[in-house]
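Yeah, one chain of the complex is gone here, protein chain that is, but the others are all in their spots.
The letters A, B and C name the chains in turn, as written, and every chain counts its residues from 1.
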Amino acid sequence: MEPLNVWDYERLAAERLSVGAHGYYAGGADDEVTLRDNVEAFRRWRLRPRMLVDVATCTTATTVLGHDVSMPLLVAPVAFQRVAHPDGEVAMALAAKAAGTIMCLSTLSTSTPAEIAATEAPRWFQLYVFRDEGMTRDLIAQARSGGFGALVLTIDAPTRGNRERDVRTAFAIPEDLRIAAFGRGGMTPQQVFDEVSPSLTWHDLERLCSESGLPLLVKGVLTAEDAKLACEHGAHGVVVSNHGGRQLDGVSATIDVLEEVVEAVDGRIEVLVDGGVRRGTDVVKALALGARAVLAGRAPLWGLAVDGEAGARRVLELLRREILSALQLVGCSSPADVTRDRVTRAPAAR
Amino acid sequence: MEPLNVWDYERLAAERLSVGAHGYYAGGADDEVTLRDNVEAFRRWRLRPRMLVDVATCTTATTVLGHDVSMPLLVAPVAFQRVAHPDGEVAMALAAKAAGTIMCLSTLSTSTPAEIAATEAPRWFQLYVFRDEGMTRDLIAQARSGGFGALVLTIDAPTRGNRERDVRTAFAIPEDLRIAAFGRGGMTPQQVFDEVSPSLTWHDLERLCSESGLPLLVKGVLTAEDAKLACEHGAHGVVVSNHGGRQLDGVSATIDVLEEVVEAVDGRIEVLVDGGVRRGTDVVKALALGARAVLAGRAPLWGLAVDGEAGARRVLELLRREILSALQLVGCSSPADVTRDRVTRAPAAR
Amino acid sequence: MEPLNVWDYERLAAERLSVGAHGYYAGGADDEVTLRDNVEAFRRWRLRPRMLVDVATCTTATTVLGHDVSMPLLVAPVAFQRVAHPDGEVAMALAAKAAGTIMCLSTLSTSTPAEIAATEAPRWFQLYVFRDEGMTRDLIAQARSGGFGALVLTIDAPTRGNRERDVRTAFAIPEDLRIAAFGRGGMTPQQVFDEVSPSLTWHDLERLCSESGLPLLVKGVLTAEDAKLACEHGAHGVVVSNHGGRQLDGVSATIDVLEEVVEAVDGRIEVLVDGGVRRGTDVVKALALGARAVLAGRAPLWGLAVDGEAGARRVLELLRREILSALQLVGCSSPADVTRDRVTRAPAAR
Partner (left out) sequence: MEPLNVWDYERLAAERLSVGAHGYYAGGADDEVTLRDNVEAFRRWRLRPRMLVDVATCTTATTVLGHDVSMPLLVAPVAFQRVAHPDGEVAMALAAKAAGTIMCLSTLSTSTPAEIAATEAPRWFQLYVFRDEGMTRDLIAQARSGGFGALVLTIDAPTRGNRERDVRTAFAIPEDLRIAAFGRGGMTPQQVFDEVSPSLTWHDLERLCSESGLPLLVKGVLTAEDAKLACEHGAHGVVVSNHGGRQLDGVSATIDVLEEVVEAVDGRIEVLVDGGVRRGTDVVKALALGARAVLAGRAPLWGLAVDGEAGARRVLELLRREILSALQLVGCSSPADVTRDRVTRAPAAR
């Protein structure tokens, strides 16, 4: 039977992928408390639907940093996508294009920015700042010349999270997969990470924002304090993210700190969120708490793993349909209609 | 052994029904979080019984919208009841009549309003407003001529909830079952729902209230805001309902929002509630939180599935006896005695 | 291996007793939510031990209604004890005597008050008020002539709780067991309960208090309101009790409402509590929340079932030793030292 939802794709992908590859994508840091909490936390929020609103012309379309998207869900940057499927990031970009949304390309992509540009998919570029400044400058230049619409700077990785699944499976990126940022392969994810700068500061961010020539979002904000600093240092947006539970275990689920960040930003820049999105109702909850849109990483990746571009496209389409249905049932005609009163904390367990 | 409670009937019905039919009745939307929460939420409330009250003459009888009922529990509208048992809605109406309570007939009934009228059961008519206005007018005319005492307008279904159990079992209403509202059969529930209007507004409700010539309750209110609008637009009652967890997954359990609605209504009209009722103590908790009565759908349906009219009657009688016992043990001589202080939140789990 | 704690006795008793007899003692009303919650609720409270207190001369002895007891734990009234062991209530009384505490004899005892009096155990008499006033008067006369030190009036049973285990096992009190209150046997517990008056009021209680010639405690108080009424109508003590979860399912665990009752009583009379006591630390928590003592029913009954008088005595001795140890470790030299600050709510689960 055809998979009906993201959970189905998750199960199928677990069957298709090698234990090592599956663990690499599915796993998190340490005891995976935050990994699980990202998903479970959505269940601690309850929707408050309004009735007798005319939703006959409901649309999921919105804009993010001024870019039109078919829905408030973007494809999050995921590293090494050819490990999941031979067509890798190119297939994902084509799926995003077909779905009318933005593909965020990882610095640790197995396709070059130019290859993604050739798909003509709406595209953003996720950036790691490396110890070697030239390498960073080169990446930004590639993003600019490849027509990427924004940079998404990952700021939560001064060191790599402790992902024990990868150690247990002795997972390494296959030798034949080229890493665009390095022009070479055969490295473990850990070796790649060792090149990421642990010294980046808000001052450096400010310089990046002014020099890169591209709108810049910072990904990895989990506190009101950092949200304010992002605004003050020139970021064009923040992504509330805990790196999918892969960096510091024991931090909050992203949906649980979204409101704190939204209040601190106070409308100055756009707030996005990633982590744990599995259903259209998750997206509507994030909108109600103030997100402009969500980024989904594992969900379309499972689609890619199961059936290449078609699988990723199907997952995105499933999510778009779920978002549409959730908007109608919550009594909203568009993402902009989803106000704060549409969501409330669930009562504590008894 | 004879079934002792609603859970027993639930288990037996699961054995008797086909997987598809059982899934259709038992299932909910998406991940069924709200479906489960409707039941579990009652356990987050604790009764506060008062002692040394003379309860020798305790009665469960009350009135709902001025109609006498033997107990504060009505039969909720459930679609396509001949799928559960060949005698369908007629058997359910006879069971309600025997139990001294009101049968709410679904628009999506497999018996006509006239057939239900012939049972002489106390009866209300659940209404969907369709895209085709003539169809809606015709339904109201049938309800009026059939002596139905009130209309129960379902307002939480501008689109159909995502019920994956039905997709997995490829469930369809059997060809030979006529749908009263359409005069034809062989449709999937989804096809029927596609005819429901997604454009209904509070303005339309106001017109319905004044034109229908019948008292009208709106079913599907989950917020104080909508409860106030219902009062202001002429509804004679509201039913706090999430459609048995079958429409928007992730909304609150009905018992958890009942008080918010009751406070917003502030005594202007009557408030009923459905969802998750399995025990007499559930009913007493709802009364304490301000409900005039509850509607039970699945509970009597399991009785119908197990043993036709006799099964439904037995479930209603079991519930009536449990309500009586709960009233006595909580120190009340009638439903009207169940004041707000008889219930309190359970302490949070530790 | 010799049983080490109450849980061990509970398991052994489940092995020794018939399914029907075990279910009768172990079971509760409806879904047994309150039955389980009585035990679990103790885990929602945390002890706050104080250090460097000289506890070399620690004692568990205290007084209840002026009677000396070796520990703040009495034997709760449990019906039909010969169903658990041929030696029944007489063995239990001898165990209580050996342990230096009070035996509360149930009205529904399978031994007469006179037989218990012959044991010379410290003794109280649990009273049901029956529809037949003469029968009630006769019971009080038996209690008085038998030298019972107090009456414990059960007020939470105007009708019998719905105990489905007994129906499923078709449990009945064996024909050959005489019920002291009726002078005859062969009745089901339900038949006995049908004779209990559902009409008793606080006015009747006041009359009982003045006419009985014995101190009177009311057992079954779960609210501040009823606690105040008990004080105002002449009761000498209240027992916070939900009848071991056997009457109205869905009421609070007793330990969770103890403080509300203690505050309402405000020192005017003594407050006892029963329900869910399995460890010495449970007793210390109850003392900290203001109880004068606890009553334990099932715990010594499991001892009786396993090994007659010796088993009940061993359970009481285990509990006494656990109370002593808990007092020392919480930094108290006697029950009177256990102040409110020795206990606090556990943090909510996350």
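Note that contacts are C-beta pairs under 8 Å (C-beta built on N, C-alpha and C of every residue); 3 or more make two chains touch, one makes a residue touch a chain.
Values in this document were obtained by computation on a predicted structure and should not be read as measured data.
**Q** Among A:51, A:248 or A:299, single out the residue that touches the unshown chain.
**A** A:248
**Q** Which one, C:22, C:285, C:298 or C:313, makes contact with the chain that was left out?
**A** Of all options in C:22, C:285, C:298 or C:313, contact with the hidden chain holds for C:285.
**Q** Among A:200, A:214, A:272 or A:312, which one is in touch with the chain left out?
**A** A:200
**Q** Identify the residue among C:19, C:114, C:141 or C:348 that touches the chain left out of the display.
**A** Touching the chain that is not displayed is residue C:348.
**Q** On chain A, what residues meet the omitted chain?
**A** 30-31, 33, 41, 43-44, 155-156, 158-159, 161-162, 164, 167-168, 197-202, 204-205, 218, 220-223, 225-226, 229, 247-252, 256, 345-349
**Q** By the contact criterion defined above, which parts of chain C meet the unshown chain? Give residue numbers in ascending order.
**A** Contacting residues on chain C, toward the hidden partner: 1, 4-5, 7, 42-43, 45-56, 58, 279, 281, 285, 322, 325-326, 328-330, 341, 344, 346-350.
In this text, only the chains that are shown with their structure count from here on.
**Q** Between chain A and chain C, tell me the centre distance in angstrom, where each centre is the average of that chain's C-alpha atoms.
**A** Averaging C-alpha atoms per chain gives centres 59 Å apart.
**Q** Go ahead and note the Å separation of the Cα centroids belonging to chain B and chain C.
**A** Spacing between the chain centres: roughly 41 Å.
**Q** Counting only residues that touch at least two other chains, what does the list for chain B look like?
**A** 43, 346-349
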